[in-house]
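I am attaching a structure below and will ask some questions about it afterwards.
Taken from a larger complex, these chains appear in their original positions, while the remainder are omitted.
The chains carry the letters A and B, assigned in the order they are written, with residues numbered from 1 in each.
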Amino acid sequence: MRSDGRQNNELRPFSVQLHPNKYAEGSVLIEAGNTKVLCTASVEERVPPFLKNQGKGWVTAEYAMLPRATHQRNQREAAKGKLTGRTMEIQRLIGRALRSVVDLHALGERTITLDCDVLQADGGTRTTSITGAYIALALAIHKLSATVPFEKYPLTDYLGSISVGVIQNEPVVDLNYEEDSKAKVDMNVVMTGDGAFVEVQGTGEESPFSRAELDAMLSLAEEAILKLVKLQQETLGEAGARIGGGRP
Amino acid sequence: MRSDGRQNNELRPFSVQLHPNKYAEGSVLIEAGNTKVLCTASVEERVPPFLKNQGKGWVTAEYAMLPRATHQRNQREAAKGKLTGRTMEIQRLIGRALRSVVDLHALGERTITLDCDVLQADGGTRTTSITGAYIALALAIHKLSATVPFEKYPLTDYLGSISVGVIQNEPVVDLNYEEDSKAKVDMNVVMTGDGAFVEVQGTGEESPFSRAELDAMLSLAEEAILKLVKLQQETLGEAGARIGGGRP
């Protein structure tokens, strides 16, 4: 039995509030239990130097936690003067994951930056950021499509992410902070709406894991992400109509 | 007539949500029109090196804007690797202002850090941060008082802050971003519940201002801050009972 009474394959309550920010081209406040992440998508009509004049766009992400998102206050990275390795690793992951479902040529020479700011952290902040940032990205591209006549729609699929782990020999999904601290394996999975893997990152620093445990965790993740994709579809509604597909 | 139809001495709608963060010792989400600031107070049982063994505490503040708090996305200061002069100036101001109503000896050897993170900016972010951070601070000290038997209550008074300016020769209060851009003077005032000035910062870079204009702005600020202090008193209720005063 899990500390908050959930089944091993049961997600925490997820909720998504659209448009919490009035300036961003797309924005959501996503909550997974007590984890809360504000995701904004910002569109700029230019590309980074390494993509100049290639007829394609760019999607990138930045991630941060507010200093008191956690039990103890953490020093701001701006005050330290540099990003931690953890932050860099997470924002590289978010950007890479999102780009896997974007046709950068179809997007054209523009950059979309996804900012994922964790207001409160209770485990799963990187996977929740990916699931939320995807929606903000979809909103921004939908908004763009009102003025940019995309021949091919730049979003090729839905995309969700979840954490899985092994606690007391039981594979479980969507670990909260307390569970995360005692899990022997920590794994993050990103998957498309079609059920293909984009990222599989499993770490057994405290205790290596078997192939059977890996398989069980992957199955839990597949089941959970399909639920999250369904949530994304319902949330986006009409704004998601052209995802993965055809002409207007 | 102001662009949003307000009178010259009329504040935007202010709202305060208590305890938006479940970890912080005190927290509020304060909104002044479209300006939204999340303020958390974090208590730590230690003081900075320069105050070691002096029997007194410290109150300090940090301020940041989320990258897309504004019309255009701004680069993160953590990514730049340093704080801008504007940020430093603002967080020094917030800390100084709050300390003016804290008896640091009464607080004892502990540090309270106020984090003011602007989720959305529409003018007046520094003054709104002060007004909101004060409430978070009051909540944290009230919570502390449950376990620390303060002989003298560390909060000596209420504290509010507002911006004033001159637009088309009219002194006005609580400028939004659009007004701020066309004001010839930009002034921020911090005042205690008793009506004493803590900070007066007026700048006429675009156009110097007369003594009469200064006087008119100060009067507008006094009137407005008294309203904000009233709002603080109502919001804090019982949690503010010992402010400025006596024994439990």
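Rule of thumb we're sticking to: contacts are C-beta pairs under 8 Å (C-beta built on N, C-alpha and C of every residue); 3 or more make two chains touch, one makes a residue touch a chain.
Bear in mind the structure is a predicted one, so any value in this text is a computation, not a measurement.
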| item | value |
| --- | --- |
| Identical protein chains in the complete assembly, only 2 of which are shown | 6 |
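Methods note: only the chains that are shown with their structure count from here on.
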| item | value |
| --- | --- |
| Between chain B and chain A, distance of the C-alpha-averaged centres to the nearest whole Å | 34 |
| Complex contacts: residues of chain B adjacent to chain A | 20-24, 27, 34, 38, 40, 42, 44, 62, 64, 66-71, 73, 76-83, 87, 113, 115, 117, 119-120 |
